[in-house]
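A single protein chain has been omitted from the complex, and every remaining protein chain is retained in its original position.
And now, subunit A:
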Amino acid sequence: MTSLRKVYDDHPKTVVFASGALIRILAALVFPRLPDLLTLRPEISTPVNSFKRLQEGLFLHERGLDPYDGGIFHQAPLLLSLFSLVPNPSSWIGRLISIVLYTGLDLLSADCLYSIADSGAGYKTRLFTSPRSDRVWKPISVAAAYLFNPYTLLACLGRPTSVFTTTLILLSISHACQRQTVTAAFALAMASYNSFHPILLLPPVGLLCYDRLCINSSNSQPFTTNGDTSFAPQNGIKISTDQRNHPQPLPFALKFTTTFTVFLTFLLLLSRLILPSWNFLPAVYLTPLTLPDLTPNPGLWWYFFIEMFDAFRSFFLGVFALHMLSYSVPFCLRFQKQPLVAVVLMMGVVAIFEPYANAGTAGAWLSSLGLVGHLFEGEYHVLLISYGPINVALVSSAYRYTFPALAALLYSTFLGPAFHHLWIYAGSGNANFFYAITLVWSLALLIILTDTVYSALRDEWEAERPEGKGKDVGQI
C-alpha cells in the first residue's frame, strides 16, 4: 500500500496515464466482443461518426469507388487515408490495433487537458482572478477525470471518429493556452474539417488565445499570485493599465480567422486529391445541416424531424442550426473575463445540441468541466435570511444540482439501452420510450451546463463584490 502510494507520489502522471491505457486495452482483451457491440450502439455511433460506416467507406474507397455515393458514409476523407494504413479491424489483431490507436488519442486528449489545467487559464486571466483560485483542480485530477470517465472509456472501445474531433479540439485549446496561435488555429481547423460543428468554437478559442497573449505581454509586471480574494479587483486594475503592450484585438482576430480558413481550405483541397470528385463536400458538411439520416441517437433532433411535416422541415432545420450558432458569440461577450469558461460552455452546447449527438462527446465535455473545477460545489456560504424576528442560517453552494443531475445521467444511462432494446428488439415498446430517455439525458446535461453558467457568473460577481459572497440568488 505504502509503496504503491510512493510510486504514485513520485510519478503521478505516469501512473494515471498508464492505468488509463491499461484499462482500455485490458477491457478489449478480456471482453473481445465488447468493442464490436459498442460500435453498433446508437448511443455511441451515429451516422456521422460510426466506425462501422467508416469500414464501409473504406471498402468502397479501396476498390476505387466514390465512398460518398451510397449515402451511407458521411465522414471526413482524410480518415480514409489514415485507416487504410491500419489493418482490417475485423480480425482480432486489427481490432486490437484500432483500440491501441484510440487509446493513444485518449492519452493525447488527457495530456492536453493536463497542460490546459497546468497553464492556469481557468482561474487567472487578463482581466480577472477567481476568488476561488485556491480550489482549482490539480492537472492530474483533470486528466484522470477524462481517462476514467465511463463515457469516454466506452467511446474509446466503440471507436467513433468523433474521438478524433474531441482530441483535436482539446489540442487546439491547449495550444491556445500556450499562446501558439497558428497551431491552435490549425488543430481547430482539423477538428472542424473532421466534423463541422467545432467551427462554432472559433470565437471562444480565439478569445482564449488573445487572452493568453495579453497575459504574456504583461507578465513583466509584478503580479500577486496569492489567492487572497480582496486583492482581486486591484489586480484587475493593475493589469488593465498595461494595455499598451497588448496585441491589437482586431488584427489578431483577422489573423486567427485567416489562419483557420487557410488551413481548412488546404485540408479540403488535400481531400479532393485523394477522391474522384467534390461529392464529399455535401456528404460530410451538409449532413449535419440537412439531417438526411434519422437514425436514433441521444440527441434532440431525430425524433423532432421524424414528426415534422415536410413543409416546415427546412424552416426548423434553419431554426435548430441558428440556435446552436447563437451561443457562440454571446458566450464570448459575456465571459470575456473567463475565456476558458466560454470555450468549455460552447463545447457543452455542441455536445448537447448537435444533430448527431453521442455519449462519447458528452462524456468528454463532462470531463473537461474539471478545467473549471474550482467553480464546483465545495464553496459553501453562510446565508442569512431575515424573516420577521427569525434569523435562519442556510447553506448554499455555487453549484446547485450536481448530484441530482448526475443521478439523472446514471438513470438515463441504464434506461436508454433498455428502452432501445424494448423498442427495436423486443418489439414491446416504441420510439417514444427511447425518446423520453434522450430527453432526460439532455435535461441532465443541460442542468449541468446552466449550473456552470451560473457558478461562473457568480464567481465573477463575487470577485467584483466580495461583500456579496454568501448572498442567495434571490437577494442579488
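Rule of thumb we're sticking to: a residue touches a chain if its C-beta (ideal position, glycine included) is under 8 Å from a C-beta of that chain, and two chains touch if they have at least 3 such contacts; residues count from 1.
Definition applied: contacts and distances are computed from a predicted model.
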Review point. Which of "Exoribonuclease phosphorolytic domain-containing protein", "Adenylate kinase 8-like", "Glycosyl phosphatidyl inositol protein transamidase complex subunit" or "BBSome-interacting protein 1" is the UniProt protein name of the chain not shown?
Key: "Glycosyl phosphatidyl inositol protein transamidase complex subunit"
**Study point:** Touch with the omitted chain, as defined above, among A:V182, A:A418, A:L443 or A:L457
**Key:** A:A418
Check your understanding: Hey, which subunit A residues sit against the chain that's not shown?
Key -> 1, 378, 380, 382, 384-387, 390-395, 397, 403-404, 407, 410-411, 414-415, 418-419, 421-422, 425-429, 470, 472, 474
